[in-house]
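With one protein chain removed, the remaining protein chains of the complex are shown where they sit.
Presenting chain A:
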Amino acid sequence: MNFDLTYLLQIAPLLLKGAVVTVQATVLGTLLAAVLGLLLAILNRSRLRIVRYATTAVVLFIRNTPLLIQLFFLFYILPQFGIALPTYLTGVIALGIHYAAYMSEVYRAGITAVPRGQWEAAHALNMPRALVWRRIILPQALPPIIPPLGNYAIAMFKDTPVLATIGILEMLGVALAEANRSYRYYEPLTMVGILFLIFSLFSAVAVRLLEKRYAAR
């Protein structure tokens, strides 16, 4: 089995275009997950017991079911309720929701790590709750958890190929489409693997830098 370099160069532009889609989906998905995750973590601190229980249940359910099925669920069910989103957006939303559940646990750890006395002091100063979150708790809770959030962003990156199943042409989707056309799997799939490896190694280094930066606090 020979590795055909000319063929690889021929499909390289397509694969790189796929890589752009992969990175885009990861960035958008991470942003969504970061926002939703924070929301879940704050709701989990609500004074209403029912809200706390509900968020715990939601997080537990999302974390214990496969992303692939969640993706199919959104992809096939949203249109039934009249919500027709572009496929790409559905994919990003699925990634965002799935990882929001994981990230909410990270946020929760960060929030719990803020000493109780901070809450009490803010309370003693008669600060409204929203202000306590914004000015006191979150500025202390967020920096230490940036590296673990980064790790989940990397994990999400490695989950993006799942989006190929609903027809999104990210890296793997492009490779498979190309392979179906030419009946050559070796070159495209090897290339995708190598690209993933490169991205992963670089992002691992990036997270290590983040750790160094925020560890001192």
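Going forward, a contact is a pair of C-beta atoms (placed from the backbone, for glycine too) under 8 Å apart; a residue touches a chain by one contact, two chains touch by 3 or more; residues count from 1.
Operating definition for what follows: contacts and distances are computed from a predicted model.
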| item | value |
| --- | --- |
| Undepicted complex member, UniProt protein name, chosen from "Alpha-E domain-containing protein", "Imelysin family protein", "Amino acid ABC transporter membrane protein 1 (PAAT family)" or "Cytochrome bc1 complex cytochrome b subunit" | "Amino acid ABC transporter membrane protein 1 (PAAT family)" |
| Touch criterion as defined above, residue of A:T56, A:Q118, A:Q140 or A:T165 at the omitted chain | A:T165 |
| Hidden partner chain, touching residue among A:V35, A:V51, A:I77 or A:L209 | A:I77 |
| Contact residue for the chain not shown (choose from A:V35, A:I69 or A:L89) | A:I69 |
| Chain not shown, touching residues in chain A | 1, 61, 63-70, 72-73, 76-77, 80, 158-162, 164-165, 172, 176, 179, 185-186, 189-190, 192-193, 196-197, 200-201, 204 |
